Structure formats: structure tokens, C-alpha cells
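Got a structure for you, questions after.
Missing here: one protein chain of the complex. Every other protein chain is in place.
Up next is chain A:
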């Protein structure tokens, strides 16, 4: 009966069985032994005690087979659940990868903005340094105002001085012309006097 079992099962199952249970020790052997002992027990003539003990032994073997089958079923369930778990973790990791990619893109944009801002700040600083070298505008305006006032005052003074100069010039001019006129009059007078005496002496000589 066991040989029939072996022939009808497909190749894959044989390969798997050989892999797992190649040397014949274990569950498969147990089942074969059970079958053999069952047939032997059916066909042979044992005494009632021997028969009973053989029956007990077969029951234990059966129980062992059932136990091992139960174990395998549980392991199979466990594997299925593990697979589900791993699938879930895999999907989770995929999601976090995509979100990390998005974050990286965001951060790259941020970096570009920050670089632009830094460049603008640097340019601003550079210009500010140049501007600081020049004096303050209020100061310069005040200086300009003071200079303006001084300029006005000085031009005022200049005007005054020029007016005075004109006046003195005119006064001196008047004085000089008067003196010249007086001189002329005096010379005329002298000339007239000398003419008079000449005339009188000429009259006397005659």
C-alpha cells in the first residue's frame, strides 16, 4: 500500500518531501511504520495482552502523527501571518520613501531660497559698507548750511565795504575838484593882480 502511495504523488511533492525528510526519519517514516504495524496487527495472531499493547503503541504513534500535523498547520498559519506583516511593513516603508523624497525636494527649494537670501544680504552688506565710508547726510547738510550762512555774511560785508569805498571815492573826488577850482581861482587872481600892476607901471612910465 505504501508503494502505491509513493507512485501516485507528483514530482514536486516528492522533491519537497525528500528535501525535508530525505533520510526517512520523522513523520513519513512514522506513518509508514504505523501502517505496517497496523497491517501486521490485523493479520497476526497476538495474545490479548500483546494485541492490546500493540494497539496502545499504534495509538501513541497516531497521536504523535496528529501532534506533528497540528504543529505543521500552526507553523503554516504563522508563516501566512508573517507574510502579511511583512507586506504591511513593506508598504509602510514605500510610503515613507516617497514622503522622504518629497521632503528632500522641499528642502532643496528651501536651500535655493536661502542661498538667494544670503546673496541679497551679502550684496546689501557690501553696499552698506561702501555707504558707511561716506559721511552722514545730516552732517553734510548742516555743514552746507553753515557754509551758506558764512557766505551770505561775507557777501553782505563785501557789499557794505564796496558802498563805503564808492562813497569815499565820491567824497575825495568832490574834495579834489574843489581844491583844483580853488587853485584855479587863486592862479587867476594872481594873474589878474600881476596884470593890474603891469598896467599901472606902464601907465606910470608914460
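Throughout what follows, a contact is a pair of C-beta atoms (placed from the backbone, for glycine too) under 8 Å apart; a residue touches a chain by one contact, two chains touch by 3 or more; residues count from 1.
Here, contacts and distances are computed from a predicted model.
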Record-based protein name (UniProt) of the chain missing from this complex, from "CTLH domain-containing protein", "THO complex 6", "CENPN protein" or "Mitochondrial inner membrane protease subunit 2": "THO complex 6"
Per the touch definition above, residue among A:16, A:81 or A:115 touching the missing chain: A:115
Options A:126, A:151 or A:167, residue touching the unrepresented chain: A:126
Residue ranges of chain A at the interface with the undisplayed chain: 112, 115-116, 118-119, 122-123, 125-127, 129-130
